[in-house]
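Missing here: one protein chain of the complex. Every other protein chain is in place.
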Amino acid sequence: MSAPPAPALLVPEAPQKAESIFHRNLATFAANRLAMASAVVVVLFVLMAVLAPFVAPHDPNETDLFRRMQPPAWLPGGEWSYALGCDALGRDILSRIIYGARISIFIGTAVILVATSIGILAGLASGYLRGWVDVVISRIVDILLGFPYLIFAIGLMAMMGPGLWNIILALAYKEWVIPCRVVRGETLVTRELEYVEAARALGASHWHIMLREILPNILSPVIVVSTIRMAHVIILEASLSFLGLGVQPPTASWGSMVADGRAFILEAWWVSTFPGLAILLLVLAINVASQGLRDAFDPRFQE
Amino acid sequence: MTRLHRIALASTVALCAAMPVAEAKDLTVGFTLDADTLDPANHRKRETETIIRNLYDGIVTRDANMQVVPEIAESMTQVSPTEYDFKIREGIKFHDGTEMTAEDVKFSLDRITVDGAMGDGQTSPRQGLMGPVDKVEVIDGTTVRITLKEPWPILPAMLPNQQIVSKAFVERVGTAGLATEVNGTGPFKLVEWRKGDAIIMERFDDYYGGATDIAPVGPACVDRVIFKVIPESASRVAALLAGDVDIINDLPAFSVAQVKNAPDTDVLTVNGTRSFFIAMNMEGEIFDDPKVRQAAAHAIDKQLIIDKILAGNAASIDGILSPDAFGASELPAYEYDPEKAAALLAEAGFPDGIDVTMDVEGAFKDTAEAVASLLTKAGIRTRVAVGESAQLTEKWRTEGEPKSGDMYFTSWGNGSLDPFDIFTPTHRSHDRGNSAGYANPELDKILDAAAVEMDAEARAAMYREAELIVNADAPYVYLWVPQDIYGVSKRLSGWTPSADSRINLHDACVE
C-alpha cells in the first residue's frame, strides 16, 4: 500500500481564507448541474420519508385480500388510486415505497453517523497516539477486514435477532473501519505540521490537539468518503432485507419488498420491480451528488 | 460374393444406418433442495429421502391411498403386540448384481436402531423414527422379526421411511463411502451427483419389479431420471413452463393458475400431512381464559385465506388431525363471526380489545400477516414478529418450562398420518410440541391409553373423544392442512403425487 500522498490539505493560515476556500468549493459544487440535480433528488427522497404520513395515499400496512397482486394503474385491472399496484397481501406498493424510504434513509444515516464517529475517534487515536494504541486498533481493523461484509452482517443478525438497532449495529460493526483508515492516514500526515507542533509546544493536551487542531482540518475527506459509503450501506441494508435478515414485517423495507415479490415475478412483476427502482434512484442520486462533492471539495481530485 | 449378395448386404447396412437410434428418455424433476447425503440412514430431511427412495427400496411402502403395502417384503404379520414378522422376497438384486438377503435387511435396520452402529461410534439420526425397537432378528432364513420393547402401533406406518442397504457394500466402503456411493435395490442407479446442482440416475434393468400392489411391476419406464436443484420458486416455475423439467415440487399457490393455463403443463395436488395452527399461550394472562381463545377462533375467516392465499389448495381443519389421518372425524366448527368474537372478548373483560404479538417463521410471514389483519379487525390487535425457526422453537416448545409470548403461528407434520405422532406431542402435558402449554390430565389419560390400544375401532373412538374435549377448550386455533402442489408437463404419464412427499418415478413415463 502506498504511503499517503504529500500533505493534500491547504494549511489554513487565517480564518477568512478557510471560509473563502469553503465558499469557493461550494460554488464549484453548485456549478455542477448534474450533482446539484442529484442533491435535489436526495433531498426529495428525504422529504418524502419525513412527510410519509402526508404523502402516502394509503396505509402501508393495510391488507386487502381482494386486491392481491393488483396490477399498476396503466395495466388492465389497475386503478389510479393504487398507482403502482398491490403486493401479495393487497397492500399499496406506492405507499410502501414511500414508507420504505424511511427505513433506507434512517438506517443509512444512522450507520454512517455511528461508523464515522467511531472511525474518527479510533483513527485519531491510532494516528496521533501511535504506540500500542495504534497496534491494537490496526490489528482489529485487519481482523475485521478479513471478513466479507455480508457474512459478518448475516452472522451478527443471526446472533442478535432481527430489529432496527441490531441492523444498524450489524452494519456499523465493520463500516467504522473505513473512516478510521482515512482519518488515520490524514492524522499521520497532519500531526507533523507546524501548527500542531506549535500547539504541542504550548502545552496543549492530547485531546485538545486531536479534536480542536487536527480534526477540523481532516473533516473534508472524511465527509466525502462517508457520503460515498452511504450509498453502499443502503444497498447492504437492502441485501440483508432481501435475505430475510432485515427489518421485520409489517414494516416495509425496499429490500424485503424485492425479496417478497421475486417468488411471483412471472405473474406480478411490479411487486419486485418498483422497490428495486427506488433503491436504484436513491443510490444513484447519492453517488452522483457525492461524486460532485468530491470533485468540488477534495483538492486531490481537482483537475 | 455375387452381385445379389452385395446388394443385399449394402441395403441391410443402409437400413440399419437409417433406423433412428432411440433417443434416451429423460425425466427431469425441478426440485427444491439437493440431497444432504445418499446414505438412507444418515439424514433427517424429507427432500433427501425423496431422492434416496428412487435409488433404494424399503421393506414396505405406501400405495396411492396411503395404505402400507409390502415392497421388498412379501408379507407382513403382527405376531404379538410387540413382534412383527416380515417375509422377505427372494431374487432381489442390488445394483452391483449381488443378491439381497434377509441378512441385509437385518443389517440395515440394526444400523438405524442400534446405538453407535453407524461407524465411528455414531448413532443414526433416524433412530428416533423407529420407535422402541428392542432387536431385529432373522428367523428361518427369509423372515425378519422386529421386536419392540413396548407396543407401538405405528411401526408399520413408520417403516416406509427406512430403506435397505447392502451389508457387503457398507462393509467395503464404510459409512463415509455410503454418503456419496449407492448400491441399492431401487428402480434407478446412481450415475453422477453434481453437488448442489443435480443428481443423475439411470434405469436399473435388473430391478425386481417393485411392490406387487402398485402396478405396473417391472423395470422403470424412462431411461434416466435427473433431479435438478432449483431452490428459487420463480426459476422452478420458469423451468417447467420452458419445458426444461417435467415435474416440479413445491409449486407456489399463486403460480397455479399460470401453470394450469399454459398449453403444455398442468397442476397435480395431493392432500398434505402438515397441520397449521396458532398456539395461544395458555400460561399467559391473556389467553388463559377460554373465551379469549374462542374469540380468536371466531375472528378468522379461514375460507377466505384458503381461497385467496392458498388458491383453494388446502383443507380447513377444526381439530389437529388432517382429514386423512387415522381417527379423524367431524368436529363442531368455530364459524367466522367477528361480532361474536368481539362479544366474547367483552365477556372476558376486554371490551376494548387486546394487543398481542404473533411469532412466525419467515416462510409463512404473508399468511400470518393476513391472519393478523383479520384478528385485528375483530379487536385482537395483532403484530406479526418474524423469527428464525431455531429461535422460535426454543421459545415456544418448552416442554413444561415457563414460556413467554402471546401467539405462535406454526405447524406440525404428520407423515405417518397417525394421531400418535401429532395429537400427543402437541396436546399432552409438557410434551415436545405443546406450544400452547395445554395441560389436561383427563386428556393425557385418554391419549396414553390410545397409544397402546390394539383394536383399531376402539382406538379411533378414543381419539374422537379426545378431539371433542380439546375442541371445547380450544388451546389452538386450528387452521388448515395445505395440499402439496406439483406442476407437471403434459408429456408425463404414470405418476401421481404422494401425500408423504415421495416422488416415485418407477412407473413414470415421458413421451
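For this structure, a couple of remarks:
Order of writing sets the chain letters: A and B. Residues in each chain are counted from 1.
In this text, a contact is a pair of C-beta atoms (placed from the backbone, for glycine too) under 8 Å apart; a residue touches a chain by one contact, two chains touch by 3 or more.
In this section, contacts and distances are computed from a predicted model.
Per its UniProt entry, the chain excluded from the display bears the name "ABC transporter permease subunit", taken from "Multifunctional fusion protein", "ABC transporter permease subunit", "Phenol 2-monooxygenase P2 subunit" or "Phenylalanine--tRNA ligase beta subunit". Touch, as defined at the top, links the missing chain to these shown chains in the whole complex: A, B. Among B:V69, B:A179, B:V217 or B:I469, only B:A179 touches the chain that is left out of the view. In the complete complex, the hidden chain is touched by one of B:G312, B:G349 or B:G413, namely B:G413. Among the residues A:F106, A:Y149 or A:Y195, only A:Y149 touches the chain that is left out of the figure.
Summarising the interface, chain B meets the missing chain with residues 26, 28, 34, 36-37, 39, 42-45, 115, 122-123, 125, 127-129, 176, 179-180, 192, 194-198, 200, 224, 226, 228-232, 234-235, 238-239, 241-242, 244, 388-391, 393-394, 397, 412-413, 421, 425, 432-433.
Touching residues on chain A toward the chain that is not drawn are 1-3, 139-140, 142-143, 145-151, 154-156, 158-159, 161, 231, 235, 238-239, 242-243, 255, 258-259, 262, 265-266, 269, 272-273, 276, 279-280, 283-284, 287-288, 291.
Simple rule for what comes next: only the chains that are shown with their structure count from here on.
Against chain B, in their complex, chain A makes its touches with residues 62-63, 65-66, 68-69, 88-89, 158, 161-162, 244, 248-250, 260, 262-268. Only residues 232-234, 237-238, 241, 252, 254-255, 257-258, 304-305, 308-309, 362, 365-366, 369-370, 373, 384-388, 391 of chain B touch chain A when the two sit together in their complex.
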